[in-house]
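FYI, not all chains are in this one, though none of them got moved.
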Amino acid sequence: DEESLDSDIDRVKIGIDGLDEMILGGIPKRSLMVAIGSAGTGKTTFGLQFLDEALRDDGRAVFITLEQSREAVLSTAEEKGWPFRRYVEEDRLAVVELDPVEMANSLASIRNDLPELIEEFGADRLVLDSVSLLEMMYDHPSKRRSEVFDFARSLKEVGVTTMLTSEAREDSPYTSKHGIVEYLTDAVFVLQYVRPSNFRETRLAIEIQKIRDANHSRETKPYEITQSGISVYRQANIF
Amino acid sequence: DEESLDSDIDRVKIGIDGLDEMILGGIPKRSLMVAIGSAGTGKTTFGLQFLDEALRDDGRAVFITLEQSREAVLSTAEEKGWPFRRYVEEDRLAVVELDPVEMANSLASIRNDLPELIEEFGADRLVLDSVSLLEMMYDHPSKRRSEVFDFARSLKEVGVTTMLTSEAREDSPYTSKHGIVEYLTDAVFVLQYVRPSNFRETRLAIEIQKIRDANHSRETKPYEITQSGISVYRQANIF
């Protein structure tokens, strides 16, 4: 099992061609990660592909969506050729659709129940898409911060390898919308649009900003979203 | 019927020359979309043209305006050669003029009634022009967010293919005025002014920033608004 316990830090793959090669040695298991990007950069696809990596190896996974319907998530995955409906039938995948307003209001109880649920389900991987919608529901910054902080910590305690998705700030692709999650996560992936000054074709580019306890490339590499998901082009350059 | 139900994801056309060719395979039916642009970039025209695409094929449509009078909307459409008055007479088009203040105050009940109304009317397409005026009526960001979020979700549940229009942020053409709708929509079209540094002629340019589950061009292409609506020039470049 790729995620088996052995000496040293266990390491796993994200499941994205090109990107996994940029991470030397893999992501430490049980990491809490975040993929930051603005609308359409492929965060949801990133999260689904990250789960498929474990699911197609008989792993177990949970996808929590605050943005789309459960049905839409399943369609998107199927569209990419990832048999998420089958995984669900095999009881290895749970796709949970939560209302961000309700989630914000009952985060304390969710926080209490989630660990048990995840453990009972035996999930290897978890995706929350997106943490920005949750954060948006709080008015007071300090309330938002402490709630998100506590939530992140409870995820870490469960020990499930987790990918959060987060919108980027309008004025900086390297910062999450509310500037909190990059503090709390062990790994930060930055997905951004690169728009040439001549207004031609917009490109997609990814950078690994941080992985605690891992050596990784610091290059910014182009990627594409195709019918089979995200591919990072390690050999190519943006310009 | 272009929007008939068959296997896979049903796909429809926007109805704008040049732009539809930039979307490979069409927009998934029942998508919730947004056209973002500052004043005069053609958002209202975009919305009308989007409805005409269905209406001239015997479809049914609803146009909700928060900015103009019902009469002004009809005139504008007629002026572009789209027989909206006839569609109205044929009971295939409803043009609804809402007061944004009132709409904001009674959004909960609108949200409740809208699905039924749309279904009874049998609308294939819906336009809300503009969501920014609705958003502007809320003082508290979190209230605004949760109201708009719930409204967007109820639109998705109805399953009508919907185009919202939204003002852009002053400092970024790629972000909606209040930074919410691009989270909630399946597709984002960015309409922007490109002003050359020599202060000559301002150009109009469109980019498809996002379409969930669709392959699309990432080029920024010039477009014009003429007496017959919007035309995107796929072969041309901005500079």
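Labels for the chains are A and B, by order of writing; each one numbers its residues from 1.
In this text, contacts are C-beta pairs under 8 Å (C-beta built on N, C-alpha and C of every residue); 3 or more make two chains touch, one makes a residue touch a chain.
Bear in mind the structure is a predicted one, so any value in this text is a computation, not a measurement.
Chemist: If 2 of the identical protein chains are displayed, how many copies are present in the complete complex?
Modeler: If we count all chains in the complex, we get 6 identical copies.
Criterion: only the chains that are shown with their structure count from here on.
Chemist: Would you kindly give the rotation angle relating subunit A to subunit B, two copies of one sequence, based on a CA superposition and rounded to a multiple of 5 degrees?
Modeler: So the copies are related by a turn of 60 degrees.
Chemist: Per the centroid of Cα atoms for each chain, what is the distance between subunit A and subunit B, given in Å?
Modeler: 30
Chemist: In their complex, what parts of subunit B are in touch with subunit A?
Modeler: Residues of subunit B touching subunit A: 9, 140-142, 145-146, 149-150, 156, 169, 171-172, 174-175, 179-180, 182-185, 188, 194, 205, 207, 209-213, 215, 217-220, 237-239.
Chemist: Under the definition above, what is the set of subunit A residues touching subunit B in their complex?
Modeler: 38-40, 44, 67, 69, 72, 75-76, 79, 100-101, 130, 132-133, 136-139, 167, 170-171, 193, 195, 198-204, 226-227
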